[in-house]
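Note that one protein chain of the assembly has been removed; the remaining protein chains are unaltered in position.
After this line comes subunit A, so read on.
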Amino acid sequence: LPVEMKEVVLWSPEEVTNWLTENAVPEYCEPLKSFTGQDLINLTEEDFKKTPLSRVSSDSGQRLLHMIETLKMAHHMEAHKNGHVNGHIRVGNAARENGCSSKTKLNGMPNGYKKEMIKIPMPEPERSQYPMEWGKTFLAFIYALSCFIFTTVTISVVHERVPPKEVQPPLPDAFFDRFDRVQWAFSICEINGMILVGLWFVQWLLLKYKSIIGRRFFCIVGTLYLYRCITMYVTTLPVPGMHFKCSPKLFGDWESHLRRIMKLIAGGGLSITGSHHMCGDYLYSGHTVILTLTYLFIKEYSPRRLWWYHWLCWALSMVGMFCILLAHDHYTVDVVVAYYITTRLFWWYHTMANQQV
């Protein structure tokens, strides 16, 4: 409708009549035939109370006034520009409401507008979106610590039940059939693990939301070790290779048990530190868990563009896992299951944390 494109204030009476006809209110053509665009805009309710307009329709001009409002909206009336506050709904004469004004961003205070303002309360972000809540992180740390200690106790218990390697030879393993044992491989694995843990620790110190991420790490690592306790305990696998030198069994000597547990915790469960002489903790591999998990966390909480850093950590992780198998220190199924459970738990947790569903 081309006539609408021209500014309303410049309309001639003829254009006004055309507009009235087009908008299905021809009954107003006669009384408003001398009205220009400016007069049209200046129509108010009072005008409809007097003759001749009061005779035209029974709604005291509500509909026509509404249409004029719409027209004014469409042309962004300059006259009222300084009178609108952002987000205000203009409650006009009786039944009129239009939400158009909420879209236009106009500033200022209303002049001469004796309308009622409705204030829409915007939710104020009073709380930070990422609260620190160190208390929860501490709880998570306690949880992880207790899972670690529980694992150590379980290893100590399971050690008693491992069948001696003479009675129960190592199980057939597809990887062991193809690759012979390399003696120093396990040290590589543990060194890689320590490097990765060190890198992750340094990275964590530099993060802004330390507490949240730390909480996640403790939660996940704790749960993984808890699962490990269960699988280690229920069925005891024999030693994967004849090279294993398992400590002698203690048969109920609680003090020595305790000392072993302390030694294992102090050494972090690593063979390099000489703390890990106990057997039986094969399904599933704790070393794989740490290697995979630190890599996942490093990748997730570092900038995307540090691709070389990610590649380095991935290589460390992969080489470490390969070396576990090369050293014949774990069965292949231990490593596979550990990888699966770690990645699934990590992705599951983070999807729930990040998605708002």
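The rule we apply is simple: a residue touches a chain if its C-beta (ideal position, glycine included) is under 8 Å from a C-beta of that chain, and two chains touch if they have at least 3 such contacts; residues count from 1.
We take it that contacts and distances are computed from a predicted model.
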Per UniProt, the name of the complex member that is left out, chosen from "Phosphatidylcholine:ceramide cholinephosphotransferase 2", "PRELI/MSF1 domain-containing protein", "TBC19 protein" or "AP complex subunit sigma"
"Phosphatidylcholine:ceramide cholinephosphotransferase 2"
So one chain is hidden, and I want to know which residue out of A:51, A:129 or A:354 touches that hidden chain in the complete assembly.
A:354
Who touches the missing chain here, A:147, A:220 or A:283?
A:283
So which of A:7, A:22 or A:133 would be touching the chain we can't see?
A:22
Answer key for A:12, A:44, A:146 or A:168 versus the chain not shown reads A:168
Write the list of subunit A residues that the hidden chain touches.
1, 4, 22-24, 67, 70, 161-163, 167-169, 171-175, 230-231, 233-238, 283, 331-334, 336-337, 340-341, 343-344, 346-348, 350-351, 354-357
